[in-house]
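Just one protein chain is left out here, and the rest sit where they should.
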């Protein structure tokens, strides 16, 4: 049996953050030719350059990370809101705009946005972060509907409670806040990064061809 | 590489209807030991007997079918409402109640309910059918949350615009009604049954372990 | 200023249960001519008779109640599932079918279904009840879309954490289960029945004319 991403050229952004490490590892195991990118995508032309250098791109995994303060909304400064926007929203548009033309032309391609369940369920102390993640979801719905007719699949997850170096590192798992929060998750446990990467592989792979602009919660039942 | 459902014992109900044929074929190709059941599940004890006869069940694909009149709500008779309930809701509960104890005991197992997108988006002339499909979704959310702590995954699709012998047979695809409806689907086409079965396989397989009580639209962007 | 339901003829079913008492009181204060019905709507022809006797009906408040066992899904008997269906789903259809023709003919009218948030959020030990409440919601979406063109508004709430004699009576509020549950509600308190009735009045009144087939969570933030 052939590997599930055999021969696919896949860009993974922010490859050291969030779902980057697990996605790169799994996708390579499944035969993908992975471009694991680590550049700062807030720099002018960075997104455009990445796509240009990559040549043919079958799959873009828009894995974008930014860390939030965890403050109450009254304490969240403009700088934090702007940072979320600069790291999570602007690069998503720049990457999408740069990569879509080749996908539309070939009438094939996938954009998988790694999003957050915080945009799906109101969670105190996440106002700026949630806003940017919500922007991603609405963007995906719109673009997904727009390019569906060309056979290009643009979809997103809304994940939480997944082990990853950015949002659920070992040191956070040792806190009381974490222990309180995990009790509210029906699963009663974190997902491993690999499990979550498997769902991203489903979205990136040949079997997701009838999904367009959809947001998939991935949260151990927390959003159900 | 091993097959994706290698060694799993899977029940598929109403095996000649709805997603039955495509699920049976694909799951067998992927190594599952499939019990393709065709009995009338409205008969007393039918659901209980099926589970008893099956012995170990790793996956239950609750693929239940019933055809609706397509009448306006003022013309829908009690008999149609009752039929939908008898075919789509009662057997789901009887099957679930019969199969869950062994899954809970083994702390492993999957129930995949093949549902309808009509329960997700208001669609004229489907009142009785939509009600029963909506009952399935709410049931799945509740049971999914209830058994999550035991590592049992209960999830459902809400599908539409998928080729299958029950709801989108070739003769329906030749109607004007169909041609009007398909224009409202961003995909602009039907899903093949096999494509849809691949997503059901994802839910039935080892990679869906962090989903509990979730409803997945599968509709070519129609519900987005 | 005139009262908000001045001159409207309103049926309220199960008038002693669930939201019945608060709706009847408030709607009468606001000028409605309320037909507070208490008959058993599971009896043959009961729903049809109610509508026939009522004559002109401007608003139907489909307030239907049934109490559940609170058992785990493995312990829920067919009789409970059937009871939920018989009390919550069948009467809704019979009432709707009987009252819609006059509303469609006048191109005016409102059906307000008092539903449950349990159909919106997976809640353990509510499988049969949630299924019936989910059927109501899907039914409302479908019928709401179907009769929108006639200017008839069919909508529902999905409420929880509201004081009422059926689901949140004083004795339940004294239990540990209740005290645990209320902590998970952002509001941190129950809604009074009157507050909830005010939202139902909004849906029943002249200001809800652009809502069709919509489900409104009413739960103190529990579903957000």
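As written, the chains take the letters A, B and C, and residue 1 is the first residue of each chain.
The criterion applied here is as follows: a residue touches a chain if its C-beta (ideal position, glycine included) is under 8 Å from a C-beta of that chain, and two chains touch if they have at least 3 such contacts.
All values derive from a computational prediction rather than experimental measurement.
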From the touch rule at the top of the page, work out which displayed chains the omitted chain touches.
-> A, B, C
Looking at the whole complex, which of B:122, B:158 or B:213 touches the chain that is not displayed?
-> B:122
Residue among A:62, A:132 or A:162 touching the omitted chain = A:132
Tell me where the left-out chain touches subunit C, residue by residue.
-> 1, 3, 141, 144-145, 148-149, 162, 186-188, 191, 195-196, 198-199, 202, 207-214, 216-221, 224
Touch list for subunit A against the chain that is not drawn = 72-74, 76, 78, 81-82, 85, 89-90, 93-94, 96-97, 100-101, 104, 118-119, 121-128, 130-139, 141-147, 212-213
So that we can see where the missing chain sits, which residues of subunit B does it touch?
-> 121-122, 184, 186, 221, 224
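Note that only the chains that are shown with their structure count from here on.
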State the chain with the largest centre-to-centre distance from subunit C, centres being mean CA positions.
-> A
Is the contact between subunit B and subunit C built from the same residue numbers on each copy (over half shared) or from different ones (under half shared)?
-> same
Centroid spacing, where centroids are CA-atom means, of subunit A and subunit C in whole angstrom = 40
Of all the residues in subunit B, which ones touch at least 2 other chains?
-> 141, 144-145, 212-213
